[in-house]
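I have placed the structure first, in the form of structure tokens, so that the comments after it can refer back to it.
Every protein chain but one is kept in place in this view of the complex.
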Amino acid sequence: MAILFQTILFYCFAVFLIGAALGVILSRNPVHAVMFLVLAFFQSAVLWLLIEVEFLALVLVLVYVGAVMVLFLFVVMMLDIDVEQVKGGLTRYAPLGFAIAALMVFELVQVIWVRGRFASAAEGFVPLPEGYSNTEALGAVLYTEHVYAFEIAAVILLLAIVAAITLTMRKRPGLKLQNIAQQVAVKREDRVRLVKMESEKPE
Amino acid sequence: MLANYLPILIFLGVGTAIAMVLLGLGLLIGTGSKDDEKLSPYECGFEPFEDTRVKFDVRYYLVAILFIIFDLEIAFLFPWAVSLDVVGGFGLIAMGIFLAILVVGFIYEWKKGALEWD
Partner (left out) sequence: MSSLIPQFVVDLWDAIPMLFQHLIIITAQILGVTIVVILTVAFTTYFERKVIGYMQGRLGPNRVGPLGLGQPFADVIKLVIKEVVIPQRSNRFLFLIAPMLSLIPALAAWAVIPLSGSFVIADINAGLLYVLALTSVGVYGVILGGWATNSKYAFLGAMRSGAQIVAYEIAMGFALVGVLMAGGSLNLGVIMQAQAGGFSSWFIIPLLPLFFVYFISGVAETNRAPFDVTEGESEIVAGFHVEYSGVAFALFFLAEYANMILVSALTAIFFLGGVASPMEGWTFLGDGSFLREPNFFWLAAKISFFLFVFFWLRATFPRFRYDQIMRLGWKIFIPVTIVWIAVEAVMAWMKVGPWSV
């Protein structure tokens, strides 16, 4: 019963996922497209949960939905994109898109089918025992066995920080700033000058 | 494990249903007269001069990008924090190097003024 229920859930969410993915490329409004992409990420998170990888599923929501898509939304909302011009590009880029799609299908087939013949994936996923936390299991290997990859990730993130700042940081010319501390710390002597002056006399 | 996640799925469904019912109720009951002035976008008593969706300061993108990077950093910290006793001293040093590299990035941001908001 439970297995049947899981299978039904899997197919429901798989269909939703494909629908959302189609929505991303077919909707006219870029903001709608971003929202479809958010939906697609959610569906993939549910699919990942169905194979019991809770840490990755929740991190997918946290990082992609919570952070990356917010950036997408910012960009799409604030770069008033001309929708008509974008639509015109569809026919132009279609062949390239199909070529990439074909390549990805080939890769997927290669991974699932060709490699699957030698692996023992035939019996499917074994349900994990109660109380098994795959966050802890991940932690146990990530910082010991895969420490090299982990440090490389740090360097890549550092590179990303530097790159983001060099690409987008610009001091706007003619920007007038006020230095509040300086304004508050000003003394009477800095601003007021008393000048002794001879009174004017009638000639 | 999956059985524990079922209530969450249902909860999301119930939440959606409650929101839709409330909204539907309001749209159904709360009727009023509609006129052009009421439906026009709020502005100081005149028609808006230009479209709202204008180009925005690039600083907002920078904040969003930095947010993604730090969010990833937090995602890397979580498994470490729950497996402190398993990874021990080696894990501590590994995480020390990781954080040190990112603190360098953080200092770079700070010195470059990317965290100033003016």
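Things worth noting here:
By letter and in written order, the chains are A and B; residue numbering begins at 1 in each of them.
Here is the rule we go by: a residue touches a chain if its C-beta (ideal position, glycine included) is under 8 Å from a C-beta of that chain, and two chains touch if they have at least 3 such contacts.
None of the values given here were measured: they were computed from a predicted structure.
Note on the undisplayed chain: of the listed residues A:24, A:58, A:153 or A:169, the one touching it is A:58.
As for the chain not pictured, it touches chain A at residues 1-2, 5, 29, 31-32, 35, 38, 54-55, 58-59, 61-62, 65-67, 70, 73-74, 77-78, 131-135.
Although one chain is not displayed, its contacts with chain B can still be listed: residues 1, 4-8, 10-12, 14-16, 18-20, 22-23, 25-27, 29-32, 34, 36, 38-43, 48, 52-53, 56, 60, 63-64, 67, 70-71, 74, 77-78, 81-82, 84-85, 88-89, 92, 95-96, 99, 103, 106, 110, 115-118.
As a working rule, only the chains that are shown with their structure count from here on.
In whole angstrom, the spacing between the mean C-alpha positions of chain A and chain B is 10. Across the complex, chain A is touched by residues 1-3, 5, 9, 51, 53-56, 58-62, 64-69, 71-73, 75-76, 78-83, 86-87, 90-91, 94-95, 97-98, 101-102, 104-106, 108-109, 112-114, 118 of chain B. Chain A meets chain B in the complex at residues 2, 6, 46, 49-50, 52, 54-55, 59, 62-63, 66-68, 70-71, 74-75, 77-80, 127-128, 130, 132-133, 135-136, 138-140, 142-144, 147, 150-151, 153-155, 157-158, 160-162, 164-165, 168-170, 175, 177.
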